[in-house]
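The complex appears here minus one protein chain, its other protein chains still in place.
Should a chain be cited, it is by its letter among A, B and C, assigned in written order, with residues numbered from 1 in that chain.
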Amino acid sequence: MHLHEYQAKELFRTFDIPVPEGRVIRKRSELSPIIDELGLPLVVKAQVLAGGRGKGGGVRLVQTADEANDATTAILGMELVTAQTGGQGKTVHSVLVEQGLNIARELYLSLLIDRDRAEIVIITSLDGGMAIEEVAASTPERIIRIRINPLIGLQGYHLRQLAFGLKLSSQLGKEMATLVRKLYRLFVECDCSQLEINPLVVTTEEQLSAVDAKVEIDSSSLYRHPELAALQDPDDQDPLEAEARDIGLNYIRLEGTIGTIVNGAGLAMATMDLIKQAGAEPANFLDVGGGASSEMIEKGFRILLSDQQVTGIFINIFGGILRCDVLARGVVKAAQKTGLNLPVIVRMEGTNVDEGRRILTESGLALTTVSTLNDAAHELAALRDLR
Amino acid sequence: MHLHEYQAKELFRTFDIPVPEGRVIRKRSELSPIIDELGLPLVVKAQVLAGGRGKGGGVRLVQTADEANDATTAILGMELVTAQTGGQGKTVHSVLVEQGLNIARELYLSLLIDRDRAEIVIITSLDGGMAIEEVAASTPERIIRIRINPLIGLQGYHLRQLAFGLKLSSQLGKEMATLVRKLYRLFVECDCSQLEINPLVVTTEEQLSAVDAKVEIDSSSLYRHPELAALQDPDDQDPLEAEARDIGLNYIRLEGTIGTIVNGAGLAMATMDLIKQAGAEPANFLDVGGGASSEMIEKGFRILLSDQQVTGIFINIFGGILRCDVLARGVVKAAQKTGLNLPVIVRMEGTNVDEGRRILTESGLALTTVSTLNDAAHELAALRDLR
Amino acid sequence: MSIFVNQNTRLLVQGITGREGRFHTSQCREYGSNVVAGVTPGKGGQSLDEVPVFNTVTEARTATRANASMILVPPAFAADAIMEAIDAGIELIVCITEGVPVMDMLRVKNYLALKPSRLIGPNCPGIITPGACKIGIMPGPIHTPGGPMGVVSRSGTLTYEVVHQLSQAGLGQTTCIGIGGDPIIGTNFIDCLQAFEADHETEGVVLVGEIGGNAEEEAAAWIQANMSKPVIGFIAGLTAPPGRRMGHAGAIVSNGMGTAAAKLAAFRAAEIEVCEHLGELGSLCTKAMAASRT
Partner (left out) sequence: MSIFVNQNTRLLVQGITGREGRFHTSQCREYGSNVVAGVTPGKGGQSLDEVPVFNTVTEARTATRANASMILVPPAFAADAIMEAIDAGIELIVCITEGVPVMDMLRVKNYLALKPSRLIGPNCPGIITPGACKIGIMPGPIHTPGGPMGVVSRSGTLTYEVVHQLSQAGLGQTTCIGIGGDPIIGTNFIDCLQAFEADHETEGVVLVGEIGGNAEEEAAAWIQANMSKPVIGFIAGLTAPPGRRMGHAGAIVSNGMGTAAAKLAAFRAAEIEVCEHLGELGSLCTKAMAASRT
């Protein structure tokens, strides 16, 4: 789960990590008292969950109240297109208005998890403000990577490697050590998957400040962080995805036309690939779980039917411990209940598959039943041509 | 460094670990207001750093104010002899007066460090009040040992092993879990070497209470625990040992007559053994450090000369990086400065030993110089016979 | 022959009295697994379908000499259950539970490195040596005993699909392992490949990967350097959009890393037989195994 910049900065504040003074507004009318309170210059920043907001026009430095008004007017409600949003862009529902700082130097700092080595890694670079991938490609020597074994945690020598690597003055090195200790604690205690500050600013007053903040929380940990779970922003999600999540489905909306219902994430991905290979485009990823109960399939149908782009449905279920005959009855029941009227290909395999196929065939529904994935591919191609 | 029971219980209180209400007094006149405050029955407990106080008459349960007065009078100032004090006993300078509890059950609980496996071990037994060694010998099945790797710390399953092992009710199991979590935190945060609660009482109200508390702190860690270092009790130490500690010497007083000065702890122990094997008794352990500077040797002389039991001195120095000639000059200087007039055997070996021995011989002091340990043994035997 | 589990496996189930635990225990027993004990704190002394239940893993192991454990407990208790099994000296720990926080697994994985236990999972279907022992939630009947194929996969139902095709093609399995779809897992591809390479009955291996991380790339390098037996590789997630977790916590392309394309390229560079179309996996394996035997 990604946090908005302003949410991440709130979290930083609770860990006493320095961030610029700022306020979030959702209406332009809220701006004027903030200018009075924070003074000028200010930075107006679109709050959408995507990187590259600056290049997309979502971040503006303003020197006067008029400029602040103009920037806020322009950004609030805009469809912000960045390298990470996709072509359609994301609607800006709120902006963060922050005090401008006197910047002496910009650094980069992030914490992440190395899944292969099971370590926490701190990455820092002398070139704040630049994407770390670009620095890694052009001047890798300007990046410092510090690996931390989670069983011993952050130690003095890690902080020395950081401070000497960034060529910080002794005073600034100490400030950085304090900052990184707090960040590490936040990272671990809040179950972060990723945390990025870019840039981490050194002000002309030799103070550090997290001018940007990206935080991703491990969704599996939210049960123990109700305060973080509450930060989930409904505005920022595809409404269908939000609905699916609320009813317990693992659903991701895509741009194609063939809706899929699959049991199991790996098989669901492979099914999307198969649709693509058959010349069609998957409309979604949908994993109804290994068990694939009829309730879950019914829920899946309802979500798919809400997607106006879907012109056909491919159900790919591998019946394991839950037998195919039970699954088939579930599909029929769900189809009847939802009044399904789109062409549906059902590929079903596994325990009791013959009985399952018989139930599907005899249901009277317009279902195309296939047994192998190769057959499914043929039917998918036909479905594509039909359209 | 060992803490007194009352100090350990103060420390428990700062970690919110339940202990009986109590007050420490050093004079009988302080007792009366405490009886008024705490009520009756009370327990009066001698505060000396030695186990087995109960058997030695240092712990009394009193039901009336008169009994309390009698007990306090008897215990304060007594020479308490227990299995751990040695024959001479220890003078009781203070007593702890505590509220009596309604005891339903007595358990045993301790935390210690397994040096070979580098783990923290919790030992608990169903038989509180008994020495754990006795339980281990007679009914080992009534002891539960839980090993904790310090890198992962105390986990839920450790606490379940404890609660199920002690056959605690679900409610009491939860209380015990809370208690042990706090104790573990105390153990680690205060750098304990050992922590023992015997008995850990279950009251008839189903509450846990640490009725006794033994805590040993790792002396090497005291630099980071000034508040614990301040608890060192001068009353409880041999005055010569306290003096030696204050001047930076590693000195332990023994019951023999041959004082020793050695550089290095292992060699000092071996030297004590050698004295004993020669038929004499070592008066002390004294390690003046691997370097054995003349200042340290002079300090050593002064301590030894303060010990009235010392009738002769054996100096055993292996000159390593610090050369024997330098050492010899140090010995001579120290002997002259301290006005040493006891027979002294000097065994010196190592770098520049010939020059060293020449300096000793020519010093005009009554020093017997030997080169091998076997020669030293002969001289020691002679010294013994002389006495 | 087989790897990690066989007819001598004495299975313990942690969380045996839960709904999932009870059901899958009965399924494993039905398949023939020797379930010797269950653990549910507070239910020690009871028994479930003749399987004795204990309060702690140590008790259970002492009483029954269990050498493997299947963990079916809620995610909040999974790390604790795994470490309890490690400390009790259980040799093989199979954690089925999905949704274990990564921070928990970071600690568990490093703790595991200090100890001799092997962990499979979490978030995995388990491990099965057909005809001998099933530890997990996979459907037993799709498997065929006797080899020649080993199967290792990050997925669940996708593995069943693969196994089914193998069985249909007349290719039995020595052992099939779902290593789990989480970012941090106990046993990885290389551990399994190493064991398959050493197992005499295994003649070839199907490796089923998916987007996220670079376990497939590392496996490919290892295969090229060390593996004498043919490996057939499949990767799921060619069409997965970047930055999204595809069901499995570990299945995510982030910052251009972990793409299916990169993994397939690594397979090809390591001369691994790549299965492009999942529907053809069975026939591809038949061909590959025939080629390797000549």
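In this text, contacts are C-beta pairs under 8 Å (C-beta built on N, C-alpha and C of every residue); 3 or more make two chains touch, one makes a residue touch a chain.
Quantities reported herein were computed from a predicted structural model and do not represent experimental measurements.
K.L.:
Could you run through the displayed chains and say which ones the absent chain touches?
P.N.:
The omitted chain makes contact with A, B, C across the full complex.
K.L.:
Just one of B:240, B:270 or B:365 touches the chain that is missing; which is it?
P.N.:
Answering carefully, the residue with contact to the hidden chain is B:270.
K.L.:
Could you tell me which of A:161, A:178 or A:293 touches the chain that is not displayed?
P.N.:
A:161
K.L.:
Among B:88, B:170, B:220 or B:308, which one touches the chain that has been omitted from the display?
P.N.:
In the full complex, the listed residue that touches the missing chain is B:220.
K.L.:
Provide the residue numbers of chain C that touch the chain removed from this figure.
P.N.:
Contacting residues on chain C, toward the hidden partner: 110, 113-114.
K.L.:
If the missing chain were put back, which residues of chain A would it touch?
P.N.:
Contact residues on chain A toward the absent chain are 147, 149, 151-152, 155-157, 160-161, 164, 170.
K.L.:
Spell out the interface residues on chain B facing the chain that's missing from view.
P.N.:
84, 113, 115-116, 118-120, 133, 149-151, 188, 191, 193, 218-221, 223-224, 250, 252, 254, 262-270, 272-277, 282, 285, 287, 290, 318-321, 349-351, 372-374, 376-377
Heads up, the rule we're going with is that only the chains that are shown with their structure count from here on.
K.L.:
In graph terms, nodes being chains and edges touches, is this line, ring, star, complete or other?
P.N.:
Here the contact pattern is complete, since every chain touches every other one.
K.L.:
As a test of understanding: of all chains, whose mean C-alpha position lies farthest from that of chain B?
P.N.:
Relative to chain B, the chain with the farthest C-alpha centre is A.
K.L.:
Nearest chain to the global Cα centroid?
P.N.:
C
K.L.:
Would you mind pulling out the distance in Å between where the CA atoms of chain A average out and where those of chain C do?
P.N.:
Centre separation, chain A to chain C: 28 Å.
K.L.:
Per the centroid of Cα atoms for each chain, what is the distance between chain A and chain B, given in Å?
P.N.:
Taking the average C-alpha coordinate of chain A and of chain B, the gap between them is 59 Å.
K.L.:
Would you pick out the residues of chain B that each touch at least 2 other chains?
P.N.:
151-152
K.L.:
Which parts of chain C, given as residue numbers and ranges, touch two or more other chains?
P.N.:
107, 110-111
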